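Shown next, in structure tokens, is the structure this report addresses.
All protein chains but one are shown at their positions in the complex.
Chain naming follows the written order as A and B, and within any one chain the residues start at number 1.
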Amino acid sequence: MTESQAESDMEVSAKTLGEMAARSTPLIRNHWYVAAWAEEISRTPLRREILEHDIVFYRTEDGLPVALQNRCPHRSFPLCRGSLQGDRIQCGYHGIEFNPDGSCAHVPQLKAAPGGLRIESYPLVEQGPFVWIWMGGAENVDHSKLVQQPWFTEPTWSHVKGYIYMRANYLGLHENLLDLSHFPYVHGAALGRPEHAEEQPTVRVEGNVVHSSVVHRNVAVAPKYMRATNLVQPVDRTSEQFVPSPAIHVGKAILEDASDPKKTHVRYIIHCPTPETLTTTHYFWAVARDQLVDDEEIDAESYAGASKAFNEDKEALEEIEALIARDRRAGFAERIIATDKGAVLMLRAFARMAEEES
Amino acid sequence: MTESQAESDMEVSAKTLGEMAARSTPLIRNHWYVAAWAEEISRTPLRREILEHDIVFYRTEDGLPVALQNRCPHRSFPLCRGSLQGDRIQCGYHGIEFNPDGSCAHVPQLKAAPGGLRIESYPLVEQGPFVWIWMGGAENVDHSKLVQQPWFTEPTWSHVKGYIYMRANYLGLHENLLDLSHFPYVHGAALGRPEHAEEQPTVRVEGNVVHSSVVHRNVAVAPKYMRATNLVQPVDRTSEQFVPSPAIHVGKAILEDASDPKKTHVRYIIHCPTPETLTTTHYFWAVARDQLVDDEEIDAESYAGASKAFNEDKEALEEIEALIARDRRAGFAERIIATDKGAVLMLRAFARMAEEES
Partner (left out) sequence: MTESQAESDMEVSAKTLGEMAARSTPLIRNHWYVAAWAEEISRTPLRREILEHDIVFYRTEDGLPVALQNRCPHRSFPLCRGSLQGDRIQCGYHGIEFNPDGSCAHVPQLKAAPGGLRIESYPLVEQGPFVWIWMGGAENVDHSKLVQQPWFTEPTWSHVKGYIYMRANYLGLHENLLDLSHFPYVHGAALGRPEHAEEQPTVRVEGNVVHSSVVHRNVAVAPKYMRATNLVQPVDRTSEQFVPSPAIHVGKAILEDASDPKKTHVRYIIHCPTPETLTTTHYFWAVARDQLVDDEEIDAESYAGASKAFNEDKEALEEIEALIARDRRAGFAERIIATDKGAVLMLRAFARMAEEES
């Protein structure tokens, strides 16, 4: 790409800036977001703020996960500071009790349960390690929007996973994930290769879903991967991604033995940025593999590598968030370059989603 | 009360929500608030913010308490960082001196004292352990609004007292104090009894003063109270309260020997929430008794019990304040139930007081 092409690309993009989701765009609610890892939800109430709602999670005596408004409708006391009474949660201020569906079960002072004293109950779906929450209101719930990920539930696969609390807007993480050209700079020699910075991913959009893919041929693979996959160096590596919603990036890495196309190894790398607020994000990530599924050493290597890299991203995104909060230079607007094509398409899709909800 | 009655009561109350004082209601100034305990004010300047005014307190050489605007009118330096020169306070920046009445006594640079260089002097009344401050302007001062409490000055009574800094709006504390149904949940078995949660206090309003009372018959009294009062178990306990202003709750607990009506023991429990700001409160409390007035062990028990309970209230109210500051769910409004009748009447009275001042 020549400089004039780049300029031209930038100008085209600049015209459409108004149609891209930005930090001030209202949070997008009609999707399934990761609320917690399954094991985080227990008989001890868990408090977590999601899309600016204060929520309490617990399990019924039968083990079903529950998500309720963590705010008593009477005097705004956080229900998580109360206690579980069977399947109900009891407020720690005046003892009012609520059922898992949000209806009031008991008001001690009234010896009754007024129907109007209801709290929001959030639809949940538990699948493997993930507990997904629907933030768009129970009346709008759409199970077809749930991204199916069998590699997290089938016994021939195993995975590692982690959680990162990020003091940054979630859109920056989405952009980061679609643009691997930051690898050599943010992640250094451990992950980045010179070709990362110059690669041009193939990007397309279907409806509101952005797909991106890039192939690296004759790639040297780290020894740990060799052992796990039984591949012979060098390999061809294909990285595919798609972004079905603001709640999830699905990444798929395919290593192919250049000398034997039948030897193929797949990993799924899942990133789930769940906004806490417009400036803070719960970042859930998981990596699934279909080889050496019981190898704890591979687990440890996989976890350590991913955790290190994703925390480097977190640090970069927090630097940006802090700078934006302080720097007051007049007339500043971020510029886009050719490699942001995927990000631009994605932010346009998010802008359409936000527009539909408003 | 049946569920339909409760619902009906809630609906009636909901109609009048607009007339109740809320967290955003301007602070109510034309009353006497507790500014400090008498022993806090000395020849060392004390800084305290009251109703969003920065104030400095000290005593004259004759021991009279003084409250002045803690802000030099020249360059806004806090006078509390200066020094006392006799009965005057001298600013630590340019040496300007002010008299206890707020007039300027001396400007070193001018060798004179310009009459226009005046600061606000707040009327104070010292009675027993309390130093009361009038926040409505010296020109509006009304001594008839001071609540007389002889049990804090007469020698046949003794008392314990405490101070709690509370990161919460003061109205929540007022509501808390009028509704004893929170006892079993916030204070546990130490203070709460099952009947607390279900009791229906008798509530009435006279002018702007809410009165509330509730009687528990055949109550088992803690051994410590038995010793202090020489009562025979079980007793009847009457709890009476009235709220003459946003600055004070007067509680009176009467224990009567069911077998001998002449054996009666009284305690006064005084709560004085002085708003620092709309989200922080100075909470002064005191408990007075007319028996065993010299018994230090009773003092210690009385202090420990009250301090524990009132700090539990503080923690609950701070939880609520923090939640309200974060939770952004749309359309949320607190609901009221039948036992909030006293609180509703009180908040209406406060709303009328605020309206009169505006």
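What we mean here is this: contacts are C-beta pairs under 8 Å (C-beta built on N, C-alpha and C of every residue); 3 or more make two chains touch, one makes a residue touch a chain.
Bear in mind the structure is a predicted one, so any value in this text is a computation, not a measurement.
Student: Which of these touches the unseen chain: B:71, B:196, B:289 or B:314?
Tutor: B:71
Student: Using the document's definition of touch, tell me which of B:91, B:197, B:214 or B:255 contacts the absent chain.
Tutor: Within the whole complex, the residue contacting the unshown chain is B:91.
Student: Which one, B:49, B:315 or B:334, makes contact with the chain that was left out?
Tutor: Among B:49, B:315 or B:334, only B:49 touches the chain that is not shown.
Student: Kindly state which of the options B:63, B:86 or B:114 is in contact with the chain not pictured.
Tutor: B:114
Student: Spell out the interface residues on chain B facing the chain that's missing from view.
Tutor: Within chain B, the residues touching the omitted chain are 49, 52-54, 69-71, 73-78, 81-82, 90-95, 107-117, 120.
Student: Touching the missing chain, which residues of chain A?
Tutor: The list for chain A reads 1-3, 6-7, 10, 172, 175, 179, 181-182, 184-186, 197-198, 200, 316, 319-320, 323-324, 326-329, 332, 334-339.
As a working rule, only the chains that are shown with their structure count from here on.
Student: Indicate the whole-number Å distance between the mean C-alpha point of chain A and the mean C-alpha point of chain B.
Tutor: So the centroids are 48 Å from each other.
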